[in-house]
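The complex appears here minus one protein chain, its other protein chains still in place.
Here the chain labels run A, B, C, D and E in written order, and each chain numbers its own residues starting at 1.
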């Protein structure tokens, strides 16, 4: 269940301001503020639910008097028609919150669904599916939450909670004549002792050099499966291995077969399709109304 | 060109806080603050560029002393390898900004690219491709900008700048015995005179009733092509027509052939795949360095 | 009733910070935090009440433990002495919130009162009284709410929810040799289809040209009554007409007599006098106190 | 000259967000971003200018590339037609900023103008005209600045920078049997030593008691002129005197004649009429344009 | 008791964001969200308690479902082991809030404790111990609250609520040939009438000149005791006296002996040691748990 931290509360407020900032003349012209009713949020496609607490928090933020109840929890596998939550209270408030609530829910469920496809694809293998920092600006913590709901594992939340020496770092130090090993040793001297040092490597020579330098995690970038299997063998007992680079649903199983510990996939967060969901009014009682 | 309003500036700040809020120990442990260099931002896939000014604003926000230059403008059709911008200055700053800058750029270019596919698909026809309010929370104005870059047309920015009577509104008023026509008339009495009234209709009877009620735009929801063509014929000279509901790249051309004025597609913003882009350091001069 | 959106909540917070940010030494030096009492908010002049929910939200924001009750609702015509709300709980909290609560209430009631004077002045005529974008920075949505409470109609909330081609737009395009008609046609090609196109016109020639260009609303700026009546006649069935420019309580009835649909008056929001209101403590129980 | 502090910068941003948050389709559909021109801000009525730096800061905030120049400084007495500032650069940016800039300028100049009327009314007398805390929520510092520009004196900025024992404080302590004198002595014991203690008094008995209690300023509330003159005589050398309560332009001179040091007038800020100003495009060069 | 204003609420949110912004993997990996328990907050050193309401507000902000109860109120003299508050509910929430809650509590209690040492040191004398504006950026109101809890008196909250003419002001006006007296008279003409004028003086000549100029408070800066006693004698009945400059626990009693009204000490807020406090889990019930 997603915690609605004050930061997520702010994100919801901004999303509502985007959609509702200048009012909802359609609803205001038609629906009396005293009309009450009940609505269902339901799946229109198959997938994994994520973000229902966020969607309902949107509802409550528009109108504290709305009653919301979660019928299916995050992580549930949905089929079309499944009702995941119910909301009752002022109809006008429900309609004003509808789009923003669904925008969160559809996106997060889309990510959980896509993640789960990868997780299913490596079922029975040891490799875990991990996300990246390729997330939507402003939504990182929610998107990483959705990855976990889908069965994935979170990689770094941000630059501060892990060390990852990449291509560009090495490139920046190239003309100083530093070896990869020297670079790793320099990093280990300077970074907080609580962080592991991960290094991006592209071939077996770099694998060996990184291990000798004391790398604690190897990011195996765009390697062929056989090469990757060899890198895994070299690293056993010395470093965690993570495969990365252009891996998709077709190739992920063969990558896992190399024995890597983790497979990170940017597309989980940057290219997942939204999961189609809808909000449907199931009853309404109009005490008095607008003429 | 995307304007970097104070609101977008805040979004950039939040995105940077997410990624860089607690520092970048990797870069700080390796790269001297005085090392300078140049990096290129380049396409790794084919598509339409959108958001390069936002990406470069991210760079400048991390470090005002960075020099940025746009080499290809938003709207350019890219092929893999095309260099779209160059950044020079402190290498450490470039690396800290890299991911956040690319996250904006890849998402917005992905939306422009997807939009453009739909626009190409109806090439030679009159229908325009429009977006919806199904956008990512917090990114609406940027995503709608990307739709325009891709050749699409913007629908409502928010609930406040248009009236759209949908299913749920009608459902809410059902037990008061109001006809669709009565509902439309009520809306027209109450909404600001500057807004047009759009009505969602599902069959030809509703089309007629909506036109009689004075609807100025009809949202033809999930209609079969022949029915849609008839709805278009009935509406000519009386209302703008907009097709909506489950339209995809395979079906969009046949929808356009019905003569509708607009085709709105939620997937432009909620399900576009990111366009792959990278930042590559092309030179670095390290005056002094960290040991 | 004004909705206390998160945006209005923030405005209240800022207003309280302005007044109370560094504490209230007067109250703190005299009144024990445990002293409780009841206060009434009452009218000191005749007018239309608007903003009582905002004023009470200020009270609750200073101290959640305060009990508030609305005795007269927004829209009520007040005479001096009418008690509109009652607040009970810690006296110190009531006194700290007093000024900020009244500042909102007096301003909004002043706008509703002024609007209502115009609405009364055109009583029995068809024209509706509308506001403009000439509102106080930061208070637009509340001020437009007060206009509605006073019986007025809201014009555009912001630049985004309507198209209004004014003098300066035409002036900017003059040396390109564009006719007014050409300008309107260009706008209609480019703006979202959900928005109506309104055009400012100053004489009958412009009226004709604007109608021919497809203007959907005409802003009749500073026209003499006879000319305005003619413009209204020309526009019948083709465009909505709106009178504007230096209209006051003395002239508004003769403007309405021309048959215009709307009369917009900037002074409703930019020059309304505050309606005098007061908060009076009606009882206090001091359990223990400060020496 | 008004300082554009970060707080005022935020207020400007919020005001722009209100007006421009969802874009300006009118301008965007007509004016090319590359079209440049010059506009003048001019008075349309007689009054005292205040806020021109704020208005120009609005311009710069919309578009840093705009060139602005102040032609007449705050405090200048304006007659209709006086050009107070000039702005040049992208025409589209000028038009987008216009309304927000004028909303600040018209309100602040209105306050300076109203204040100046009171200052003129007591010309030759010793009394100074002071403002109150009856300001528009969110605009206090700017409105108090405008009062100074108009020749007035600022009273407390907020509850924290002065002690003012009012009616309601006394009422709250009544049933504890405290005398006014006892209340004042209690306050003097408890408040910071840097603050003066001001007391609201309604008749001569209260004047004497307050002076005996050590009040440093007396707020003479709604007293008749003769009584006020006597209160002033009693206070000479012992306390500053301030007249308050329902004073208007007709009565202010006779109030000043009583010899009071200050006359505070809530209407300066809560009921001043805006001073009419306009922005007029004086030239435009359209390099390329929108079709 | 510290009021949790919206400003302090924001400060708490920022402090939590600093510590908890990217989650708490330790707790999340070990403690089930449904495990409940009780924790005590206890003193580990001797001192004066301040900020317990702030600490508990941190708890509630992390998780509204936590039950908190204050066992000892701010101002209590603590000995090691004293339990000051109890918190019960989800253990995970308690552990996430722990550090931030203690950081507030230890700092504020440290300030109250240090202040109280000075207050005790001048016990039986008339002088009051006052704080300064030398506070931690962002924590001023809380730190000044802690000074009051420790028995101290608050000096100015900010530059706006008092006038204090210091060395640098005099220095800035020196080459205009202004005397100290002339400077004071200028200030008195220009500042709001609600504020007292305080002047920093360094010797007896300046004392006399300041008194002649009408200074209402004298800041006796770094004077020797005998000189200070003479300054106090000269000021009697004319101005309040405040000693300042390098006063410490060893010297404060002799300073008080000079008869000054106040002694201001920057170290109360800028150099107080934190008071050691801890949070200890006293019971936990784990219904279900993480594997």
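Operating definition for what follows: a contact is a pair of C-beta atoms (placed from the backbone, for glycine too) under 8 Å apart; a residue touches a chain by one contact, two chains touch by 3 or more.
Just so you know, these numbers come straight off a predicted model, no measurement behind them.
**Student:** If the hidden chain were put back, which of A:7, A:98, A:198 or A:276 would touch it?
**Tutor:** Selected residue, touching the omitted chain: A:198.
**Student:** Would you mind spotting which of E:147, E:228 or E:279 touches the chain that isn't drawn?
**Tutor:** Once the missing chain is taken into account, the touching residue is E:279.
**Student:** Among E:6, E:88, E:125 or E:186, which one is in touch with the chain left out?
**Tutor:** Considering the complete complex, E:186 is the one touching the chain left out.
**Student:** Which candidate, E:106, E:119, E:215 or E:239, sits in contact with the chain we can't see?
**Tutor:** E:106
**Student:** Determine and list the chain E residues touching the chain excluded from the picture.
**Tutor:** The missing chain touches chain E at positions 11-12, 14-15, 18-31, 35, 37, 39, 91, 95-96, 98-100, 102-104, 106-107, 110, 133-141, 158-161, 163-166, 168-169, 171-176, 183, 186-187, 189-192, 195, 266-267, 270-274, 279-281, 284-286, 289-291.
**Student:** Since one chain isn't shown, list which residues of chain B touch it in the complete complex.
**Tutor:** Those residues of chain B that touch the unshown chain are 13, 16-17, 20-23, 33, 61.
**Student:** Touching the missing chain, which residues of chain A?
**Tutor:** Residues 153-158, 160-164, 192-196, 198, 217, 240, 242, 261-262 of chain A touch the chain that is not shown.
The criterion applied here is as follows: only the chains that are shown with their structure count from here on.
**Student:** Can you compute the centre-to-centre distance for chain B and chain C, using the mean CA position of each chain? Integer Å is fine.
**Tutor:** Taking the mean C-alpha position of each chain, the two centres sit 33 Å apart.
**Student:** Touching two or more other chains, which residues of chain D qualify?
**Tutor:** 20-23, 158, 160-161, 163-164, 192, 195
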